[in-house]
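Before any comments, here is the structure.
Part of the complex only, each chain left as placed.
We just call them A and B in the order they show up, numbering each chain from 1.
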Amino acid sequence: MAARFARTRARSRALAAPLTPEDMMLQSMEDASPAKWHLAHTTWFFEEFILKPRLPGYRSPDDRFALLFNSYYVQAGPRHARDKRGLISRPGLDDVWAYRAQVDDGIAALMQAGRDDLDQIAALVELGCHHEMQHQELLVTDLLHGLSHNPLLPAYRDPAPKPVSQERPLSFTRHDGGLVEIGHDPGDPAFAYDCEGPRHRVFLEPFALADRPVTNRDWIAFMDDGGYRTPTLWLMDGFAACEAASWDRPLYWWRQDDEWWTFTLRGAQPVNLDAPAVHVSYYEADAFARWAGARLPTEAEWEHACAGVAIEGNFLDAREFRPLPGGGLWGDVWEWTQSPFTPYPGFRPPEGAIGEYNGKFMVNQFVLRGGSCATPVEQMRESYRTFFHPHQRWQMLGLRLARDA
Amino acid sequence: MAARFARTRARSRALAAPLTPEDMMLQSMEDASPAKWHLAHTTWFFEEFILKPRLPGYRSPDDRFALLFNSYYVQAGPRHARDKRGLISRPGLDDVWAYRAQVDDGIAALMQAGRDDLDQIAALVELGCHHEMQHQELLVTDLLHGLSHNPLLPAYRDPAPKPVSQERPLSFTRHDGGLVEIGHDPGDPAFAYDCEGPRHRVFLEPFALADRPVTNRDWIAFMDDGGYRTPTLWLMDGFAACEAASWDRPLYWWRQDDEWWTFTLRGAQPVNLDAPAVHVSYYEADAFARWAGARLPTEAEWEHACAGVAIEGNFLDAREFRPLPGGGLWGDVWEWTQSPFTPYPGFRPPEGAIGEYNGKFMVNQFVLRGGSCATPVEQMRESYRTFFHPHQRWQMLGLRLARDA
């Protein structure tokens, strides 16, 4: 656990390394947070749920950090306005690094002590590490969004050559379905969030799942066929969102010299035709699937289909920071499912503020599966459910087609 | 079919009878439409999908009615702005009655002719009747919303004495669940909307369903216990909606002389403590259930539980226009389920504009079951799914509790 803690905390530092104090102030919309805030919030999580209740004599560097760096845990006290996180110039970055160091020391001290509650501490540290990994993904995607508002189009990491692109035909694999089991078994000691369980039975009709994600080449065909201007392809709320926001392409794309370009953490790049399409909303993914004569998979289908597939692919650890051609089920882009994020039968969140982690988001969001190029690989598992609102686009969001078999 | 058509059309006329031309102009929000528009739109539906394509020589009284009275059928042509329906002073009410008469005559002529396509016509007339029944419910609830903005609190129908109210303790009935079937079998000749099928298997864990809906007495206990001010009882989006709209009671309630009053189609009335709570959003229903240590049922649980229960109760035909104490599964109030409105496995909407009826609404809405005091009883069946957005309140929306068994 100490190794995981060290590894996790080091990953945050490494992600922040190329950034200036000013970069780490960027907050370009309410959904996104400054990098500095992510560094502090993940630290507060360890402090609030482990050090304060369990490390005798622990004092926060500033009692008001709890106000500034709590995100949405109502039971942990009042919270600064979410859309004003970009206005916290003080504490400065140095103070946040010092805060991190102090909390790192506290956790180290706790874990080294011979204590009765080491198991509980280890469980909480593990939760804190997974929590921080989620924020590492957010740090990366929020930063991309923030930098995208700068007409200078600054690169986070040095530009990379365009990978070799090769068209890969679309094929489907049939699955028989039947009464299958999905979800995380609470008795399984491996880590999982509360919302991944309980393990339960679901009846699946036979289905087929595409062998690759939808690519940019596919997406351009949809655009060229008037996909964004054809209301019958869309859900009603989806087309309203499309018109209100004047969507006619994925987020971050523009047209230049008869070619599609996109803004990435590696700077401006021509769109890679055979990389997975990314930065598309649920509404767009759903319309694309209808246009393609297919549909999105359910999350049960996805989870059933991934059973036994090795969790390897283009994750954050590859430091590509962009989807690449040729991947499989895992990595590159999160894949929208048609499943709203709802509780599994028998779901019951834990008591206390920790119980606010997932349950209160179970409305108006859709589940995605598979992880992305911004996800630390050690965060991934078959039962993992992430979720976003159907209009959101700034994460590494893509799709894979399914069909009734 | 002719009898159903006559009965349906007559019901609309009867519902409109107590209204002045001015009452029938009321549009109090985009979700609601004027009574005159409902009368015209349901007529346009028969004209557009039956008379125009099938009755040789048929001419609309005014070609522009298609623009005014199409609701959302993109494939049937352009549509007037939904939020401007209350600004259509012309055609006047007399012209709309004449429009209805002309279409009635046309449908009668069609059904009496010896034609090869009588089966298809009958199916479309049946769909049109069910469509009109849905709008009868909307006419009633939209009218209530419209009248509620008038400080004179005018009654639609004469006030009625307060029914005898008797407290009824809460009890639950256990259901074993297992692999059950729900939904409408496409081979079944009885009418159902596309979204009610196909019939399919669902695995249910054992559950228990309350024997009565949540009552106003229950709801006041929730209010008195601070339910509206306790964020931990609420979904995150729900509490945000609650705060933004300053909800602290059901829609239409106010406090007067130390008692709760409510506005109904029978005028202002003291809240009937043992009648089902009504005009509560999904967000409120969900929070109430959490407060009560229970949950909302899924729609599969509801449909499974109602199997074989006679469809009787306080429906529109009783002309009560308000929920009453003592009812069963059916009638009084629609009951929120925890199930988002999603397609059943294998769902495929019909071709053409008719296919826009349900499928394009399958996002951001929740299913309700059971019908209400504003629903014509002949519209009801076990597989019937209605659906609303989780913030909406103006329909006859209530709830029934469920539990894991």
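In this text, a contact is a pair of C-beta atoms (placed from the backbone, for glycine too) under 8 Å apart; a residue touches a chain by one contact, two chains touch by 3 or more.
The structure displayed is predicted, hence computed values, not measured ones.
Peer 1: May I ask how many copies the whole complex comprises, since the file places only 2 of them?
Peer 2: 4
Basically, only the chains that are shown with their structure count from here on.
Peer 1: For chain A and chain B, what's the span in angstrom between their mean Cα positions?
Peer 2: Here chain A and chain B have centroids separated by 38 Å.
Peer 1: Write out the stretch or stretches of chain B touching chain A in their complex.
Peer 2: Contact set of chain B toward chain A: 72, 74-75, 179, 200-205, 231-232, 234-238, 282-283, 286, 338-340, 342-343, 345-346, 356, 360-364, 390, 404.
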